[in-house]
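Omission of a single protein chain aside, the complex is shown with its protein chains in their original locations.
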Amino acid sequence: MSDLDTFRADTRAWLEENCPAEMRQPARGDGDACWGGRKFEFSSDAQKQWLERMAAKGWTAPMWPADYGGGGLSAAEAKVLQQEMARINARPPLSSFGIWMLGPALLKFGTEAQKKEHLPPIVRGEIRWCQGYSEPGAGSDLAGLQTKAVDRGDHYIINGQKVWTSYADQADWIFCLVRTDPSAPKHKGISFVLFDMDQPGVEARPIKLISGYSFFCETYFTDARAEKKNLVYEENKGWDVAKYLLGHEREMISGMGLGGGGGKPLPAMAKDAVGEEADGRLADPLLRAEIAMFEVRSAAYRAQAERFADEFKAGRGNPAQPSMMKYYGTELNKRRNELVMAAGGSDALEWDSEESGGGKKARDWLRSKGNSVEGGTSEIQLNIISKRILELPS
Amino acid sequence: MSDLDTFRADTRAWLEENCPAEMRQPARGDGDACWGGRKFEFSSDAQKQWLERMAAKGWTAPMWPADYGGGGLSAAEAKVLQQEMARINARPPLSSFGIWMLGPALLKFGTEAQKKEHLPPIVRGEIRWCQGYSEPGAGSDLAGLQTKAVDRGDHYIINGQKVWTSYADQADWIFCLVRTDPSAPKHKGISFVLFDMDQPGVEARPIKLISGYSFFCETYFTDARAEKKNLVYEENKGWDVAKYLLGHEREMISGMGLGGGGGKPLPAMAKDAVGEEADGRLADPLLRAEIAMFEVRSAAYRAQAERFADEFKAGRGNPAQPSMMKYYGTELNKRRNELVMAAGGSDALEWDSEESGGGKKARDWLRSKGNSVEGGTSEIQLNIISKRILELPS
Amino acid sequence: MPLYLTEDQEMLRDSAEGFVREKAPVAHMRKLRDADDGTGYDPALWREFAEMGFTSILMSEDEGGLGLGHVEAGVVMEEIGKNLTPSPLLSTGIAAVAALKHGGAQHRDKWYPKIAAGEAVAAIAVDEGAKHDPAATAMTAARSGNGFKLSGRKTFVTHGHVADLLIVAARTGGSAGDADGITLFAVEKGAKGLKADPRRLADASIAARLEFDNVEVTADAVIGEVDGGWGPLNALLGAGRAAASAEMLGVGQGAADITVNYLKERKQFGVPIGSFQALQHRAAHLYAELEVARAAVLKAQQLLDEGSEKAHKAVHVAKAMTGWTTTLAVQEGVQMHAGVGMTDEYDIGLYMKRGRTLAELFGDANYHADRLAREAGY
Partner (left out) sequence: MPLYLTEDQEMLRDSAEGFVREKAPVAHMRKLRDADDGTGYDPALWREFAEMGFTSILMSEDEGGLGLGHVEAGVVMEEIGKNLTPSPLLSTGIAAVAALKHGGAQHRDKWYPKIAAGEAVAAIAVDEGAKHDPAATAMTAARSGNGFKLSGRKTFVTHGHVADLLIVAARTGGSAGDADGITLFAVEKGAKGLKADPRRLADASIAARLEFDNVEVTADAVIGEVDGGWGPLNALLGAGRAAASAEMLGVGQGAADITVNYLKERKQFGVPIGSFQALQHRAAHLYAELEVARAAVLKAQQLLDEGSEKAHKAVHVAKAMTGWTTTLAVQEGVQMHAGVGMTDEYDIGLYMKRGRTLAELFGDANYHADRLAREAGY
């Protein structure tokens, strides 16, 4: 038996023993996710237990070094863990921007002290992070941000406003882009700082979205304080960290594929609404054609996602490729949601009825419109492809 | 009986008597058109007779003033003439850039002498004109043209090259944009001149197109001569004439509608190739969906063409509206040709077989690709809509 | 008749435009929604609509109406669309009024004055499944004494929970899929055995699911002939679809207008985003689609007013074309608004929601394009 086989057997046994039954059912939505943090209320004992057990092994961040609380697994082992979790339908023990975003940045750009201080609480789900990037006047033009940080010796005083801060109202700490040199060219005067959200100068107001959800906040800083020791990388070099994280984010989003997984396949959903002809074809022939065309693109994109992942693993990927994936994947997901709505007809329009699961189809459809905006609009991705891959002149 | 009713009755009787039977069958293609001119060979006596009889009444240019050889008809009378000709399927007696393009420009910008000299031979089909606008380096950027005209007192000496000169090899005279002031801003140094193509300094070489046809020429001028009396409008104000003619051309093209008229309807064409299901639906359900979607757009565009014409007649049209019509109509016609090819399958690919009419479908398909280029590309039309109608900033 | 608005129609448009913009702009819709209003429209506004003559626009002057046609009705509907105004005008003043023209005088005598006065609201109960398919009507109307007993379910009945009058398609003969055997009934509010279950939709409008459990109606309730409801039903649907197309066009035009304005105002990289050529071309393309859709809608309305046989086909074209065009308009609108387009604070998302509901109402674009194909024999 190879080491990996042993690892698999051990992992399987451990999961079997430690994953609560309740945590082996598919999450029904965002409400079932475990986000951790100081303000988080566990939805059940099982959820708490599952987080604690996984965190103790460092498996909430399986590939992070054990020194920082991570699992210390190799890529191959991490894949085995993922497979074994999938086998029993185990839910992710922790959803965390700390793990997805800040961690990778700290591992690359942070000091030893920063890693030691911030990574372990992330792994344990004790501190929940949010991302302070976009501002009202700086969306696609992220580097145009205006939030100012003034140097006060051992700390900065921060004033300004962020927008699209995911779950800022529920986060404990923020990783934030601030302008430390207003006189430098716009990319050159930005720093990447960390600070506590529980302080008088910070206010987060949830934004109501067209889907009726409120994932995001407007976040206001009035003389908020960030310690100098929490400056990541050098002063005025925050754009390097931001660029790294943006690329990482795009990769993550593009890796998400078509989303909406687990639901009924489109053709079946459509048949429920419109019925079928004698020979089994969908009774609405134009909808059928649209679905058939979508299904081809969708299958092709799955192949592309596989190719993309394989190439990245092998270090062969074009660095602008995530832009292409992000563009194509999100546009496809929007299309999918349009077809779900068309297939669902008037039933799918219901917004809060029980049968509609509180308007799940309609809300997911509206939510999907954000896919091609967040993490860089489709237009920005097309600009990137055009410049960096096709090398078209500007 | 109203005057118009009388005119209708008289016209009907005259046409009945004067339109040769042979000229009452639909033209089978460009080869059946009567272009006139010094080099033209009539395809039949009937064709010659029909031109002469119509020209004698000025009805080759029904609304031009009788003083210049035209029919002198009112708009209402011209419409009656058109209806009565359509009633008996009478072919147009003359196809002529002189009538379509130069005439309107001369009527607006020409001197009395120019009108008296040039318009009557156009009406009679004695002189065939071509248009010298585009140059190899100046396509969408028409005003960037480089062909130079140097002032030599009573004439200009012209050197340069034009491209896309329709039928230049068969034309007698050319109306041509030339640069008379190289030092002025590009729109300010252009003049509109007329000159004879039968002179040593003019050479026209047909361009072979992807459709296999050669409608257009590259035309070279080497010390070609244009008389000063044939300068239209003022020197260096040729751009005003050009703009007027471009708008006029766009209007004409957009008025042409979907083209391909007279042929079999798409659905019937498709049924011939792929057959039908038991209930009569086209056996290829995705092609059926594409055709059904096209037919809706096509019907809507026909309504828009009617609206456009009605509004223009009433002087209500937006001056940039022809750009929209040109854009939409030509894109729709390209789509139609794509569907014709899809419906026709491998039969439609044949290029010179008899059954395929010498590759008519394939050649028309390729020809249609030029629709969205000639007379200003689709991109130029979108620019115009964006600037002049939507008033978006540049 | 030239294919543009006459001077009278333009005057009506100007007056409707001013009236709706002042009385019922998007803020009006927001107010009803945020108050979680359960009615689905504002009765006071409905009476004002009546005072303007909008509710009686299709009634003849003899009947106390304006004696106008579908073009004029559409002019008002487009303004309603532009302002996202919640209003029972489409179901009441247009679809129901058109249906009742085909019934006996007893219906018109009873309902026209109330509708003209803004005192009654009507709803259309045709759909039974999630997708529009009137020929599939399965609800039964069994003969019972001199009248009928209606049993079955209806869905997507806008204003169905508050309507004074329901126009109901039910089957007195034939079977699901047949055009023959359908009968149209006028059913009154509070009929015994009728249950209405109102549902809030994505656009904040309310549509009811109706359950008919042996609902008794007299023979007088029949609109038109027994088993011959297909005719009046199609008159209703023709008028309703044309009106829905006009409202849809208003939604698309409204979305395009606010988006073009946003393109001029919003700056990124130091310039207005409307100066980016890629966005310019998309906005220009959308403009072209909207103009073509507008022509299709007007053509359908004119042909309906002429009583032309071609109206039927033109209505299919109009509903399909506005379906696609307005969907494009709201998609482009939300995407070009980017981040703020995702927020409830900006209006563009509301246009997207309204567009989706109207896309389904009386058949979506696929339905109408398919019908055209079938009717053309392919």
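Going by the order they are written in, the chains are A, B and C; count residues from 1 in each one.
The rule is simple: a contact is a pair of C-beta atoms (placed from the backbone, for glycine too) under 8 Å apart; a residue touches a chain by one contact, two chains touch by 3 or more.
Because the structure is a prediction, the values reported are computed rather than measured.
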Selected from A:12, A:108 or A:297 as touching the chain missing from the view: A:297
Of A:94, A:171 or A:282, the one touching the omitted chain in the full complex: A:282
Missing-partner contacts on chain C, residue numbers: 276-278, 280-281
Contact set of chain A toward the excluded chain (per top definition): 267-268, 270-271, 276, 280-282, 288-289, 291-293, 295-297, 299-301, 303-304, 306-308, 310-311, 313-314, 316, 321, 324, 327-328, 379, 381-383, 385-386, 389-394
Hidden partner interface residues of chain B, rising order: 134, 137-141, 144, 163-164, 207-210, 212, 272-275, 284-287, 290, 334, 338, 341-342, 344-353, 359, 362, 365-366, 369-370, 372-374, 377-379, 382
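We take it that only the chains that are shown with their structure count from here on.
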Per Cα centroids, the chain farthest from chain A: B
Central chain of the complex, centres being mean CA coordinates: C
Between chain C and chain A, distance of the C-alpha-averaged centres to the nearest whole Å: 40
For chain A, residues that touch 2 or more chains besides their own: 285-286, 290
Contacts with 2+ other chains: residues of chain C: 279, 365, 369-370
